[in-house]
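In what follows, a single structure is set out as structure tokens and then discussed.
For this view, one protein chain was removed and the others were kept in their places.
Should a chain be cited, it is by its letter among A and B, assigned in written order, with residues numbered from 1 in that chain.
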Amino acid sequence: MNFEITKKENSFDKIYIGSNELCELLKFLKNNPEYDFDRLNTIIAIDLDDKFEVIYDLHSTNTGQMRRISVLVDRNSPHVPSVVDIFKSAYFDECEIYDLFGITFDKNPDLKRLLMPRGWLGHPLRKDYKQEDERLSWSER
Amino acid sequence: MQTNNKLKINIGPQHPSTHGVLRFVLELDGEIIKSCEPVIGYLHRGMEKMAESRTYLQYLPTVDRVDYLGGFFNSYAFCNAVENLAQIEVSKRSRYIRVLTLEMNRLSSHLLWLGSYLLDMGATSPLFYTLRDREVLLSLFEELTGQRLMYNYYTFGGVRHDVWADWLKKVADFVEIMPRKIQDYEDIITNNPIFATRTKDIGILSKHKALQYSITGPNLRASGIDLDSRKDANNLIYDELDFETKIAHSGDSFDRYMVRIEEMRECLKIISQCVNWLMGNEGDVISPVKQPTLKVPEGEFISNVEAPRGICSCYVKSDGSGKPYRVKWRTGSYYAVQLLPKLLEGTFYPDMMAIFGSLDVIAPEVDR
Partner (left out) sequence: MDYLYFLYLELLHKWNLPDYIAMVTFPIIPFCFVAAALIVVVIFLVLAERKILAFFTQRKGPNRVGPWGLFQTIADAIKLLCKENITPEGTDKFLFTLAPLLAFIPVLVVWGIIPFCNEFDIISFSINSLLFVVIAAIPILGILLAGYASNNKYSLIGSVRSVAQAISYELPLIFVLLSIVVLASSMNLKQIVLAQSSIYPFCGYFVFPAFLGFVVFFACGIAELNRCPFDLPEAESELVSGYNTEYSGMKFAFFFLAEYAMMFIMCAFIATLFLGGFLSPLGFYVGEKLIPNEFLANLSVYFEQAFWVFVKTFFLIFCMIWVRATLPRLKSHQLTAFAWKVLLPLSLLNLLIVCLIKAVL
């Protein structure tokens, strides 16, 4: 597998990896007894203006280690493979990120808006989000 | 609705037992739950979006609202992240004060949980008993911070002001009488046969499932996994204190209840140790930082804290300006709500409250 561990100033260690190899890496880190990352703490998405970054925050309950894996996503066609079949807890996280950032998770069983109302226009946590919804009342939605 | 002999029923958004504004769409076959779909977002206040348009100090008072029963925990998670990014030193005395208030907060949160859980099961009296004891804690918080729920007491580099001997004395008095009260709760609840039959072997959460669904806090410890992020929290002084992490093994509702009861006792231990240390030692409680114009260097940090409802993580990314670039909250209840349908399938409808209540979910923490 092709990945690098990067240590930046004033930050935590991150493994940058391409979105194609993400599932493979997570499976490896989860099932290999040497690492044993058995819990996905959370998934964090960040809007970096020109692209999105998706950080997977892994945690091992046996060793207490935390490990962060980062995927950079193209802003124009944001697609990341879903990790729901590896960590079931990822489902809500992925829905939330889809809702707030508009990143599509391929093969997610039922990707839907989670926090915002159904039929909301736009993705609020994007930096260029402006509320463009001109419809007035809820009954019109 | 009637074609497949299943009854679709809406629990919430307004319902006496959803602890806020949650909604579940249940499919019932007789009294057996066939499926459950949680619908969240009714309390979404955009905490994460709000951070992007406010300075660090302006955002600080609002973070207590992420989880209104554990305001100190959210406040600590955010302060800790910012302190790590901006390299601000926190004095030892203020760390002790933080641990003291955190544990008092955990105790008050568990007390309210206990009362409302029993209320969900139909027993009204324990609610009043626990509220009576929680009232003492809230009065102490009010005296210290001026607020009963949204404290805004922690700040970057410490706490806003020192505690005083008189207040510590009151806390010590409270710690002295509290164990007897907890014993009272045990007497009327733990040994109650109806309570036992309603909670034992109900909603069993296996180790594997708990990890798969990223459950943390007392819910995970009730399943037999010894995970307590207090032990490896480097920024607090838990390593200097003597306390145990209580775990249970069967992972049913009764164990989740027992873990919380035992945790309340451990809280008292920690509180009394903190009070003793604070009475015997002097020191500064706040670092000299220009807070209103605080500029945080570029970087990112995740801080974890063991909140009453599981690990509360706060991710802060700074771009060097006066405002956070991105803040992300990870809370325990969010994952508990996700787990709930798996625990409910095939159980009886009245069990729903015994399971849902034992997970200790509160809605604002789910929706943020």
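Rule of thumb we're sticking to: contacts are C-beta pairs under 8 Å (C-beta built on N, C-alpha and C of every residue); 3 or more make two chains touch, one makes a residue touch a chain.
The structure displayed is predicted, hence computed values, not measured ones.
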| item | value |
| --- | --- |
| Neighbouring displayed chains - absent chain, whole complex | B |
| Touching the absent chain when the full complex is considered, from B:V21, B:V82, B:L118 or B:V275 | B:L118 |
| Touching the absent chain when the full complex is considered, from B:W113, B:Y129, B:Y238 or B:W277 | B:Y129 |
| Touching residues (missing chain, whole complex) on chain B | 7, 9, 15-17, 28, 31, 118-125, 127-129, 132, 188, 192, 194-195, 197-198, 348-353 |
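The criterion applied here is as follows: only the chains that are shown with their structure count from here on.
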| item | value |
| --- | --- |
| Chain A-chain B separation of Cα centroids, rounded to whole Å | 25 |
| Chain B-facing residues of chain A, complex | 8-12, 38-42, 44, 46-47, 55, 57, 61, 64, 66, 68, 87-89, 91-92, 100, 113-117, 124-125, 127 |
| Contacting residues of chain B [partner chain A, same complex] | 40-41, 44, 46, 48-49, 52, 85, 211-214, 225, 227, 232, 297-302, 304, 311, 313, 315, 317, 325-326, 328, 330, 334-335, 337-338, 367-368 |
